[in-house]
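Could you have a look at this structure, given as structure tokens, before my questions?
Removed from the display is one protein chain of the complex; every other protein chain stays in position.
Labels run A, B and C following the written order; every chain starts at residue 1.
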Amino acid sequence: MTETTYLEAIRQGIWEEMERDDRVFLIGEDIGALGGPFRVTEGMQARFGAERVIDTPISEQAIVGAAAGAAHMGLRPVCEMQFIDFIACAYDMLTNYVATARYRAGLRTPLVVRGPSGGYVRGGPFHSQNPEAAFLHTPGLKIVCPASARDAKGLIKAAIRDEDPVLFLEHKYLYRRVREDLGDGEEILTPIGQARVARSGTDLTIVTWSAMVWKALEAAERLAVEDGLSVEVLDLRSLLPLDEAAIVASVRKTSRVLVAHEDTRTGGAAGEILARINELAFEWLDAPARRVAAHDVPLPYAPTLEDFVLPQTDDLVAACRWLARY
Amino acid sequence: MTETTYLEAIRQGIWEEMERDDRVFLIGEDIGALGGPFRVTEGMQARFGAERVIDTPISEQAIVGAAAGAAHMGLRPVCEMQFIDFIACAYDMLTNYVATARYRAGLRTPLVVRGPSGGYVRGGPFHSQNPEAAFLHTPGLKIVCPASARDAKGLIKAAIRDEDPVLFLEHKYLYRRVREDLGDGEEILTPIGQARVARSGTDLTIVTWSAMVWKALEAAERLAVEDGLSVEVLDLRSLLPLDEAAIVASVRKTSRVLVAHEDTRTGGAAGEILARINELAFEWLDAPARRVAAHDVPLPYAPTLEDFVLPQTDDLVAACRWLARY
Amino acid sequence: MTSPQRVTPPPAGLTGAQLLDLYYWMRLTRSLEERLVSLHRQGKVVGGLFRSLGQEGDSVGSAYALEPGDILSPLIRNLGSMLVKGATPLEVLRQYMAKAASPTAGRELNIHFNDLERGFLGQVSPLGAMVPVMAGIALYFRMTRQPRVGLVYVGDGAMSTGAFHEGINFAAVQRLPLVVVCENNGYAYSTPARLQTAAERLVDKAPGYGIAGVRADGNDVVATYEVTREAVRRAREGGGVTLVELMTYRRKGHAEHDDQRYVPPGEIEAWERNDPIDRHLARLRSEGWATEPDIAAVDARVTRELDEALAQCLDEPFPDASTALAGVSADPPAAPVEWYRQLAEPPSRRAAQ
Partner (left out) sequence: MTSPQRVTPPPAGLTGAQLLDLYYWMRLTRSLEERLVSLHRQGKVVGGLFRSLGQEGDSVGSAYALEPGDILSPLIRNLGSMLVKGATPLEVLRQYMAKAASPTAGRELNIHFNDLERGFLGQVSPLGAMVPVMAGIALYFRMTRQPRVGLVYVGDGAMSTGAFHEGINFAAVQRLPLVVVCENNGYAYSTPARLQTAAERLVDKAPGYGIAGVRADGNDVVATYEVTREAVRRAREGGGVTLVELMTYRRKGHAEHDDQRYVPPGEIEAWERNDPIDRHLARLRSEGWATEPDIAAVDARVTRELDEALAQCLDEPFPDASTALAGVSADPPAAPVEWYRQLAEPPSRRAAQ
């Protein structure tokens, strides 16, 4: 029984889809001979050829735009942003062209834009971003953000098969740090839009996604041991669509909720989630819903600064205690 | 006593700042001889010369980037986006370069990016956008969105004098539809970051900004006449910084709150505002805070569709009645 | 009105019938726009109206060089190209008037609509964006070994966008079957070409991308056809991208409301004397490629077709509001996201207990 890393799980997922569907191709910077800076596409150009694993110039707009054109014609492009931060350079293309295509013009645009996101790796302000909030008011787009190796594989496969554009946020901190046994044989395919109860509990809910799920699980464990608190951890797995039903169900059960994310607090995705909770579970709340998020600054480079700016397990524990006490 | 339109107020504000401070210059597409598609910069090139009113190629990244470089050196550029929708093309430049400059590198970058935003004008999906939510998680940036002619003038002047980058969202529906007497002589200068009570009330609060303020005032009037309800309308005037204190004060007074905006509901700025209300005024809420916003679709072109997708006064009235009944 | 004895052989491998065809498409384009102008005056055009008066030659001539199966993406002024590729006046009228029956069901404007079967992909407003997208379509042609070609129009202004640069460069590196047609009509809105680039000629950008470049008189529909056909042939045969610069002039304002205050006096008049339709007609006559009855028949056909199209759609309804929300994505919305607009009581804990 071998364990598969989060990174290898994504690689396997892409590989399997490339094998089963020759409409799938990869396009991005340095994804061929290099296999990408993190080696997510390692070996794929050798296996599938330079026509299905295309090294592009440094042109994010061209990558996403060309993918869209190919997708209109029935192909299934998977774009790599070398770091997801650089999707900012294709912001117009992804939000205005790609995401609106089906609604405004009936154009099918099944494509995936994937790349390493997230901090805790001393990457500084431009190699650590969590861009989900910038794309949250983009009807037509899906945003997927797996936390586990199993979900990373199941969701990248589902994203590639999806009929619509998907922004797939991989967390680079998790690439080689989380691993699990993915069994063998049976195919892993995870539907997009369904949250996962990562730990079930009755006193309090932490709603989160991506790397923060692991900190939430740590916090839940500590709170169980030290405070006898039963904390439920809800891993959203995707933000668009947002599994409103799962959030509401958990909140109605626990009546205390914390939304935690790695992005800055102001304008972060937690706002939308708190709004939905307020709209759909107001009467169930026994305490104000709380947020734990990064401080409102660009992410600094020095370890002391980054560790302070980004939310840590201690912050989650403290916020949960505050909620429980309330 | 002459009345000044919202558009003319902005024009006057820019003109006055150009007169008083020769570090101020304008840069954008077709702002010279044409005076911009809406004539906001009418006559300025004739008055101030082609060196201070610069017609650029169709290059939003160059407009914002060049403005940043000039601002580092002590000038005060005012950039026009021909339609604010096209700021999407300079998304990287504004969020990653400009907004972070002071924090990461101690660079002063006083510049304004202004342009016509908003719908209700049959502009279709790419000439009607309200982009504020896309920039809400951008520490270092200010977002200003005036509703009245007086504020349009006072805030554009304050934005030009501000030490930091400001995204100035003009609502094209208001350009020639709202007008007021701006007196004469006394200078109008409106501090950024302070909300305005557009109508005071005791039963219920509508938190909103830009063109929606006028619909909120209509709704408040109808509710007063038809339901005897006393509705307070809070015009935020800026979203970054967000006048948390004013919001909280009003909500604590009325205990019922509606946040209304023109952008799509999911991922719109109301999420952040509801989150703050929940965090800071939870115990004061006698009903769930509600949102009225556009439906989650790209804005369609046909009048019947646009009118349905965008929030209307009736939607505000109905939501207020729902809150009052609660 | 000379009807000469001598008939010179038609140029560019075109038949006499095709030369008359070119006249038909140009005339149809111009007349359709004239109908739109009066509809606009009557307030029947919901949004803005963008004219291609004086540019019909470059649109029609370039699109005419494509084969069935090829796909083009127009600019706002390439109405003629859309028509040549099979878009109908009825569709265009419905689009401008935002009718329920329009190709986009009233969701998008003017010629922002598409039919990949017929071979056109309407653009989006952000300029330059269609260059990468059409590169992607050309990439699909190449990957699937289909001898098909993509053609994308850019203006003298749109060539300043980053999207243009990234798209044409990617296509060039990949040697994709793509033709990039630059319609140099002297202006981008109010901005003259000299404020758009310091280059002598826009086609001078070609060597910087390692691609072929050619320039032609865009008001000569036959010359336009000829150079484009050559570029299309090169693309189809694996020779990669060509940048075609077509010299023309935008005689009307950027849109109907534009008073062209920025245009030097006399400039428009000079170009009126260089009208692509007049020029083509004159040649048809002087070279004896078409007879007066031929020409009269085309004019009559255009009038009839436009009368019919207009009669059919003028009184059609706008789309029903109930159609506004469907089709954002393939699968239905996850949650009943619209409860917040309806006024149903929210879920109640008391009730639940």
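To be clear about the criterion, a residue touches a chain if its C-beta (ideal position, glycine included) is under 8 Å from a C-beta of that chain, and two chains touch if they have at least 3 such contacts.
What you are looking at is a predicted structure, and each value in this text was computed from that prediction instead of being measured.
Across the whole complex, the hidden chain's contacts among the shown chains comprise A, B, C. When the missing chain is restored to the complex, the residue among B:Met93, B:Val113 or B:Leu204 that touches it is B:Met93. Not every partner is drawn; the one left out touches chain B at residues 25, 51-52, 54, 56-57, 59-75, 77, 92-93, 96-97, 100, 102-108, 139-140, 142, 162-164, 193, 241-245, 248, 252, 279-284. Mapped onto chain A, the footprint of the missing chain covers residues 29-30, 32-34, 37, 55-59, 61, 82-83, 85-86, 88-89, 122-127, 265-266, 288, 290-292, 295-298, 300-305, 307-309, 315, 318-319, 321-322.
Contacts to the hidden chain, counted on chain C, fall at residues 160-166, 169-170, 172-173, 175, 194-200, 204-211, 240.
Definition applied: only the chains that are shown with their structure count from here on.
Taking the mean of each chain's C-alpha atoms, the chain closest to the overall C-alpha centroid is B. The most distant chain from chain C is A, comparing centres defined as mean Cα coordinates.
Taking each chain's centre as the mean of its C-alpha atoms, chain A lies 40 Å from chain C.
Once the centre of each chain is set as its mean CA position, chain A and chain B turn out to be 31 Å apart. Residues of chain A in contact with at least two other chains: 92, 96, 100, 103-104, 139-140, 242, 279, 282-283. For chain C, residues touching at least two other chains, in rising order: 104, 107-108, 112, 124-126, 162-163, 328, 333, 337, 340, 346.
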